[in-house]
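One protein chain is absent from this view; the other protein chains keep their places.
Then we have subunit A:
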Amino acid sequence: MILIAIILPLLAAPFLGLIGSPRQGAIANVALSGIVFILTIAAFAAPGSGLVHADDLGLVFGGVTGFTGLTTAVASFFYLREAEPRLSLRRWRVYHAMCQVVLGSTLLGLYADNIGLLWAAVEGATIAATLGVSMPRTASALEAAWKYFILGGVGIGLALFGTMLVYLAAQPALGPGFSAMSFTALTAHAAGMDGSLLTLAFVLILFGYGTKAALVPLHGWLPDAYAEGPAPLTTSLSGPLINVALIAILRFRHMLEANFTSGGTALPPGPFLLTLGLASLFLAAFSFSRRRDARRFFGFSSIEHSGIAAFAFGIGGAAAVFGGLLHMLLHTLIKSALLQVLIRAAALRGSTAPGHYGFSHLRGLIHSNKYTALVLGAAMFGLTGLPPSGLFVSEFIIVMQTIQRSPWASLPLGLGLLLCAVAILRNLGPLVFGHAPPRTKPAKATPETHLVTLHLALSVVLAFAMPPMLVGLLSQVAEALK
């Protein structure tokens, strides 16, 4: 099941690159993503074994990735209708092929039980996403892609070095060979690993995968990539990609923590993660105010939430890790919903091309279409983390755990969360209810806005009425990785 879910999109990509018309490509894209979604759900029954197998963490996030992949493909289908005349057939071929490569490598990154394979998955996804970002071929899209590639390349290089050091650190416990690269074996034998080497490896990995997760010193690519790339691919699929990087960091963090608590020579991972997490949170909080482009604005919001998750992992303990994972899940759902409805909003105002997402251009959306405007408002409100948003639950857990475990950190955390929420709320009012630009005409909503509503509803259900099976699964994961 799992292998097919990974290999199918990767194998199908070259064929999507040959397909005759953009429309057929979009249909094939939806069909493939649909099959992959079913497979990621079916994986709960057959998680597989060996080099590529899904543990509980992989299963949960794989399911969300499959779901987001499917809704993104559907959104792409509608995006095509507006954007088709702007781009040539060749661009669309590349676009659809890259959607599938990103989907396949994201799943590989989640399901791989091998630190080398994980690295390869992240690398593949980076290349595909770069090609995707450069697709509009405008000067600024190419700049964004170049920035992404250079920063991504640096991150990939550091992550590979860290990966090799983890292997070396595992030598005393596991000896040469495949077992020293398997997450399962590494986690089980973390106590016997060379602690100081593992610390060095963790720092490199934190900065390496931190680049993909857009944690602060290496976050520069994300707002540009969001704002300049083709709307559905870069925005919705980069959510799951951020999850892959954060989960990788979480897994390596656990090795370090286990080594530290069992008396090894490793340093505790908490301070590293807390620092990067808080730095990301505050950078986002202070960057919000000056953004005029909505997609760039929400790019900074992704940096914020990535920082919150890293912060939660830094606090440590089963409950905080649970909060962090829940936060990632909900954020993926809400953010991809938001970015999808943003494409709709831009379409209501005439064009979905990059550069048409300015707040001044979109403001007063309710005068164009009530339903779309309200869904957009709901999604934005969801991001603030105020109740009844799903993120309220995860942020509440994280704040409570912070007060309990490292009270000094709760003050900056609370301040950062507050600043971010205020910044988003300030933009919400004018964007949804403000005065529309002159000559705005009411327009009809499109059916895929319902998908966005589904996303939001799902996030609320997951937060406030999570099925007990899922709670059990996530708690087990958090307990194992605390």
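We take it that a contact is a pair of C-beta atoms (placed from the backbone, for glycine too) under 8 Å apart; a residue touches a chain by one contact, two chains touch by 3 or more; residues count from 1.
Convention: contacts and distances are computed from a predicted model.
Chosen from "L-lactate dehydrogenase complex protein LldE", "Branched-chain amino acid transport system permease protein", "Hydrogenase-4 component E" or "Thiazole synthase", the protein name that UniProt gives for the omitted chain reads "Hydrogenase-4 component E".
Screening A:D194, A:E257, A:E304 or A:E448 against the full complex identifies A:D194 as the residue touching the chain left out. From the options A:P85, A:P176, A:G263 or A:P468, the residue with contact to the chain not on display is A:P176. From the set A:L160, A:L222 or A:A310, the residue in touch with the chain omitted from the display is A:L160, counting the whole complex. In the complete complex, the residue from A:H189, A:H254 or A:R296 that touches the missing chain is A:R296. Among the residues A:L57, A:V74, A:I205 or A:A227, only A:A227 touches the chain that is left out of the figure. Remark: the residues of subunit A touching the chain excluded from display are 116, 119-120, 123, 126-127, 130-131, 134, 137, 139-140, 142-147, 149-150, 153-154, 156-158, 160-161, 164-165, 167-168, 171-172, 176-178, 181, 194, 196-197, 199-200, 224, 227-228, 290-293, 296, 355, 358.
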